[in-house]
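Only one protein chain is missing from this complex, and each of the others stays in its spot.
Note that the chains are named A, B and C in the order they appear, and that numbering of residues resets to 1 at the start of each chain.
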Amino acid sequence: MDKITKDNLDKLAAQLAEKQPVFAPQEDSSGVVAYDWYSGKKKLVWGVKTRRSAKEAYFPQSETLLKYRIRDGKVEQENKEFTSALVLMGIHPCDARSFTMLDKLFGWDYDDERWQERRKNSVIISIACPGPISEGCFCMNFRGNPFGTENVDVLLAKDGDAYHVKVASEKGEKFIKDNSKFFSEDGDEGRFGQLQQKAETSFVNSPRIDDPDIWKRMQQNFDHPIWRELSLKCIECGICTWLCCTCHCFDIQDEGGFGGKRERIWDGCSFKEFTKMPSHQPRPAYFQRYRQRIMHKYGYFVERFGMIACVACGRCIDHCPTNIDITQILNKLNQVLPAEGEKAVCNE
Amino acid sequence: MTDAATETKSTDVKEWRPTLVAFLCNWCTYAGADLAGTSRLTYPADIRIIRVPCSGRVDPLFLLRALQDGADGVLVSGCHPGDCHYTAGNYYARRRFMILRELLDLFGIDLERVQFSWVSAAEGIKWSEVVTDVTKKIRDLGPAKGLFAPRREMP
Amino acid sequence: MSDIENALREHARQLLTDKTVKAVIGYEKGTESIKATPAFILRPEDADRLIFDATCVHNLVKFAIRFRGKVAVVVKVCDMKAVISYIQEAQKKREDFYLIGLPCTGIIKRDQMIAAGKTKLEEVTAEFISPKCPACDYKYMLEPDFYAGERQEVRVSEVAVETGYEVDLMKMTLEERRKFFDDLSQKCIRCYACRQTCPMCYCLQCIVDKNQPQWVNHSIYADNNQMWHLIWAMHLAGRCISCGECERVCPQELPLRVFHRYLVAKVKEHFDYVAGQSTEGKPPLNMYFLGDTENFIR
Partner (left out) sequence: MSKLFEPYLMNVEEVITETVDTKTLKLGFADPEVAEKFTFRAGQFGEYSVYGKGEATFCIASSPTRSKGFIECSVKKFGRVTTELHELNVGDQMGFRGPYGNWFPLEDMFGHNLLFVAGGIGLAPVRSIIWNCLDMRDKFKKVTILYGARSVDDLVYKRELEEWGKMNDVELILTVDPGGETPEWKGHVGFVPTTLEKVAPAAEDCKVVTCGPPIMIKFTVLSLTKLGFADKDIITTLEMKMKCGLGKCGRCNIGHIYVCKDGPVFTYEQIKQFPQEF
């Protein structure tokens, strides 16, 4: 087992960034810690919960798909090239776990090459959480782990000023060998396990999901009146969607006149325009849009891909302007929805 | 950015000529500009005229979008107060642009790039003077490079 | 439980029992420390959930628009300006509201408190009080239908303008201001939480969502973000009621109110108008005087 000091971690990021894009948590001028592409201008901050999730590395909020130019009605188009060899540093284990879910989506039937290529060619260096790093954290309730190694190549665990290193994949082993000058021999072999145990036990007080199998009952209660009541608080902004690890809906828009580009841009089901067609709006009411978000994560996605589309990072809980707490919503549903196999009687 | 605008920009810096977008009220300034033409008055040809029904029709969005899409300056011109074809359009416009100017000033855009004038249908001479003066000012300021913040593309 | 809360619950229960209102919109305890959340009380027996303390930061008036018919809303002194503007702009009628006033001594800035490691209401100090609160004069510009607790005396506010803003933009040069806004718009992620929470943004379809023509492009590059901020500031010029909700909800913690604070001051200077003071009259950009200044026009 190896060890790396904090100073060396900063230096490692700076050195890697000379050759390839490095995605790492940095502090911006308003004091918000968020993942960004390393440019050396902002301060690197390790182990603090980032404001936005790591999906941005592979699936940026807006991305140019192609460029075009029109001359006399004739079109020239050119697919936009992209870099796929990325290094993702300081990723939270929950963020890394979310890639499993998005892999399923971007890889079913049609392969999204932008996602897949980047996934394949990038290295993920994760920093384990010493416990809940914000009030919203509840990953242990949803089969996550503060020391989880799903999709992770190298896992670092903070201990004082240094990090213990756990190699989690072959790619990670190669990465450490290539950058061996930053790492040193770790004397204390058992320490990593101790830290992990400590972190896991500290999750006792985090928000609890009463019944993680709630999805089985949600689908049959699509028309339950509870949805109307639950959605009253929602102001329909995009915070939960934009900050979420697994929200993946997008829009494709053209920008420019005779020369321009086609952009892929995040979109969210809480916005009215999401499903609006000129002739027809399938989800005209507040509660329908809100229900879509919850149902998609905990109902439809499970049915389609066999897993809940939530890694329990708690960002939506922490930053919702009106404090809509997803764990509370699930617990409330758990209380009011009838047992499996029965259907609620809709009185509206 | 239109083709014409791109091509103007791509030419040699020495020969740089500004792109000036003007929103003219149909009833006064547009007729005034017409008069300037029929009177054979000359003024710089850097101006691109967009005819609107009234200066009150000019939404701040028009000006902002022109600036975003590469205009080096914008000009709004309408009827003198009291002469509006629709009675009061220019009065509303006056208030709106007063606030827009304050906002753009706060935002760090040189106010010389955003110009307003009242030119009536009889003032062909005034129109040619206004255009000459505005164009000169914007030429002195130079190209509006990054009038809006540069884009940051993802790798 | 304080007297205010007692009176509030008692009255809410009464209102719902004799069906004066459809719902009572108030505050209840949130799921995280020092956080309240909007509560929609539809049944008399739920009235006991209502609370009121310094964590009740939200402006609840916008939620009232969602209900048809009469609803009771808990309004702080600052929120009342939204009610006034709704009546002034003919979005709601006075009789659609049942207004519940209460004595408020200031609300907290939760994000800053959490960042400073303070998680209890007792730890609130002056620096964690919202900047709009010291400037408050405790005077309801529209008389509420019911007042919970003991009536607060109108005071002369401690400070003339809001405090707590370090950035004084007009002292900067043009280039510095540009840099400041470039930085701001690079960070914006266009979640539109500012728009959605703004009580004065009630359009059925926002200009940025209209696509014929597409005035503001959807991608989040800085120039498009600036278009959004500028056009939003323009649409709120003379209408912004300075409630500070946009800044509170911003997930990127952007100082969004720099635009609005500046325009509020300028509207006052040019047109001698302050939004949310009277249900009569029109917002300044919807009217004109023959003698308005025009020194900037050739």
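In this section, contacts are C-beta pairs under 8 Å (C-beta built on N, C-alpha and C of every residue); 3 or more make two chains touch, one makes a residue touch a chain.
Here the structure is a predicted model, which means the values were calculated and not measured.
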Visible chains in contact with the missing one: A, C
Option from A:H92, A:R119, A:R217 or A:H248 whose C-beta touches the chain left out: A:H248
Residue among A:Q194, A:Q219 or A:Q335 that touches the chain left out of view: A:Q219
Residue ranges of chain A at the interface with the undisplayed chain: 65-66, 68, 70, 73-75, 77, 79, 105-106, 108-114, 219, 222-223, 248-258, 260, 262, 264, 267, 269, 274-280, 282-283, 288, 292, 295-296, 299-301, 303-304
Interface with the unshown chain - residue positions in chain C: 211-212, 214
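Definition applied: only the chains that are shown with their structure count from here on.
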Chain centre separation (chain A, chain B; CA means) in Å: 46
Centre distance in Å when chain A and chain C are each reduced to the mean of their C-alpha atoms: 31
Where chain A touches two or more other chains at once, by residue number: 62
Chain C: positions in contact with at least two other chains: 221
Contact set on chain B toward chain C in their complex: 60-61, 64-65, 68, 81-82, 88, 91-92, 94-104, 106-111, 115-118, 130, 148-153
Interface residues, chain C side, partner chain A - complex: 30-33, 35-38, 40, 42, 58, 62-63, 66, 114-115, 183, 187, 189-193, 195-197, 205, 209, 214, 217-221, 248-249, 251-255
Touching residues on chain C, where the partner in the complex is chain B: 169-170, 174-182, 185-186, 207, 215, 221-227, 230-231, 233-234, 237-238, 258-259, 262-263, 266-267, 270-271, 284-290, 292-294, 296-298
